[in-house]
Structures are given as C-alpha cells and as structure tokens.
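Missing here is one protein chain; the remaining ones are kept as they sit in the complex.
And then subunit A:
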Amino acid sequence: MKKLTIGLSGLNNIDSPGPGIPVIRGIKDSKILNARIVGLAYENLEPGAYMHDLVDKTYKVPYPSDGVEPLLDRLRYIQEREHLDVLIPNFDSELFTFMKSEKVLQDMGIKTFLPTLKQFEERHKSNLPEYGKKYGVKVPYSEPITSVQDFVQHRDKFEFPVVVKGKFYDAHIAYDLDQVAMYFNKIAAKWGLPIVIQEFVKGTEVNVIALGDGKGNTIGAVPMRKTYITDKGKAWGGITLEDPAMMELTDKIISQTQWRGGMELELIRTSKDELYMIEINPRLPAWVYLAVAAGQNLPEALVRLALGEDVKPFQGYQVGKMFIRYSFDMITDLHEFEQLATKGEL
C-alpha cells in the first residue's frame, strides 16, 4: 500500500487522555497501512506533539470555538505542506465543526469517516430519552436544563441522587438541590449549556467500543469493564468481557441508526441484569488500544473505511485482555517547546 499521511487530533495523553495516541498506536501496529502521522494540537503541552516515535510532525490548530474559518484556513495551510489523505478528529468538542466541513475537507483531498450530523445530534445527552424511545433502548430518565430553576420545575420527576452532566464532558452525582446548583454552575462555566439532569441508575458501568460502516453493519465491537477509575471518572484499567447482551445492543443501535464511524456506548448493568444506555460517544474512546490488543484493530479499519475500501467485519476478540495505564516522564528540550509555542509547528 502506498504511504499514507494521516492527520489526528487528541494528542493530550494525560490523566484524562484523548484518543489520539492510542489511535496512532493501532495505525502503527497495522500490517496493512503504512502511515506518516501528522498531529493537530490545540495546546503547547499536549504530550503527543513530543512523541516523535509516534507523531512525525505536529501543527498547532485554533480551537473550534474560534470559528470554522480559522480552523479551515489552518488546515488549508497544513494540507499544502502535508497532503493529508485521512483526518481523524478525536475530541467530542471538535466533531461538529469537522462534520460540517466534511465537503470542504473532501475538496481539499482529505477524507474523514464521521457520523452524519443527524446521527451526531440525535444521540446528544439532552436527546437521549427520545433516542431511547425511537430505537427501543433503555435509557435513564433525563431532562436538559438551562438554569437551576428549570430543575426545580422538574423536581418531582426525579429522586435523589441525580447525575448532573455537561454537554461534552463532566458528570457528578448530586444528593440534594444544593449540590445540583453547585455542579450546575461548575459545569456550565466550563462547558456551557444545557446541563443534563439524569436519573441515577445503580449498577456496574460497562462500555462497548464499536465501529459502524454507515450501512448498518458493525465492523467491530469489544465490550469492557473499567477495573480502575480515576477521580475524573476515567478508566485507568479495564478488561474485555464476553457479553452477548451488550453485543446485541450494539448491533441493534448500529443497524438501526446506520452509524458511521467509531463510537463508545456507556452502559449501566443493574443487579437485575438490565442494560441502561447512559451515553453514546461519537468517536473511538481513549481505551481503543485495548480493542486493538484484543484482536480488533479498529483504527486501521476506520482508516480503510475512510479510504473507501471494503472492510470485512471482525470475527471475535480475546476475552480477559486487560489494559493498565501508567504515567511516564517524557524528556524533551526547551527548543522543541519553543518551536511549537512560537512557530506553531514541530
């Protein structure tokens, strides 16, 4: 295969890691792909920018919140130099911008493989109850609110504790109205409105990583349970499971929605063995390398789908495969930091 150039974001490989580095590891492990990796960084201290064994070149890019045009201008500049074949955005907060720009990117010669805007919108946390009804999936009762007063109006529909969730990130369990107000303000200040108040479903959190081909087929899916969770609620360890019910639910969602691209289903399994869907993340999660290690190289499959290749669904994966994250002090030189900080390239 000809050498590809693949652009990726999500290089913040810190305690709340982005999926960029594990996605790159999957691509580098591929026996089919031969890729040069171009990193897109939002911050000077995203570790991936300095990981030269994985990332060949890094460009700073403006935040999506700065507007679509500045980002596209920067991508035009990068494209002139790098000739990206495929681009994999890995942050929830940038997905909308990249989906909207799919056609423009295509005209530049950059292929993506993202959910459609309809798929992206309807699985939003604030639309989850309708989603559950439409596709016959159990979801906890929830209401989007734009003020604490809103919650007071819906107060009788909830029993404490409730989960207070941000639009993109953050979730806290609140045991009374004061805590709802506290978390509302905290999350709203960081991620904006609306805030979603969700019924608290008691059970074990389990997750599925999956990839849909956009025609209703599941190309791959691996269920996992977090075995170690940080105080930010991120998985610091996990193990693959054998769970036909989770696989069936994943297939059902992908076939009904014709999901295109990577996804992560966040589920709660109750003591009665019922599965509640609490969230759909519209991208590969940061634990994607566990799926690669278990036998499903989903980043490789994603790239091949973006290139328009015919990708056969994976058959099975290894159960009981584990990941354990660790932190590592990477040493770099000031001049590298200076390069990225002042010239926006490294």
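List of remarks:
Just so it is clear, a contact is a pair of C-beta atoms (placed from the backbone, for glycine too) under 8 Å apart; a residue touches a chain by one contact, two chains touch by 3 or more; residues count from 1.
The criterion applied here is as follows: contacts and distances are computed from a predicted model.
The unshown chain of the complex is recorded in UniProt as "Coenzyme PQQ synthesis protein D (PqqD)", chosen from "Na+-dependent transporters of the SNF family", "Coenzyme PQQ synthesis protein D (PqqD)", "NADH-ubiquinone oxidoreductase chain 5" or "PadR family transcriptional regulator". The residue touching the chain not shown here, chosen from A:68, A:148, A:239 or A:341, is A:239. Summary of contacts with the chain left out: across A:32, A:173, A:229 or A:319, the touching residue is A:319. When the full complex is taken into account, the listed residue touching the unshown chain is A:227, out of A:227, A:256 or A:270. Residues of subunit A that touch the chain left out of view are 204, 206, 224-225, 227, 239-243, 319-320.
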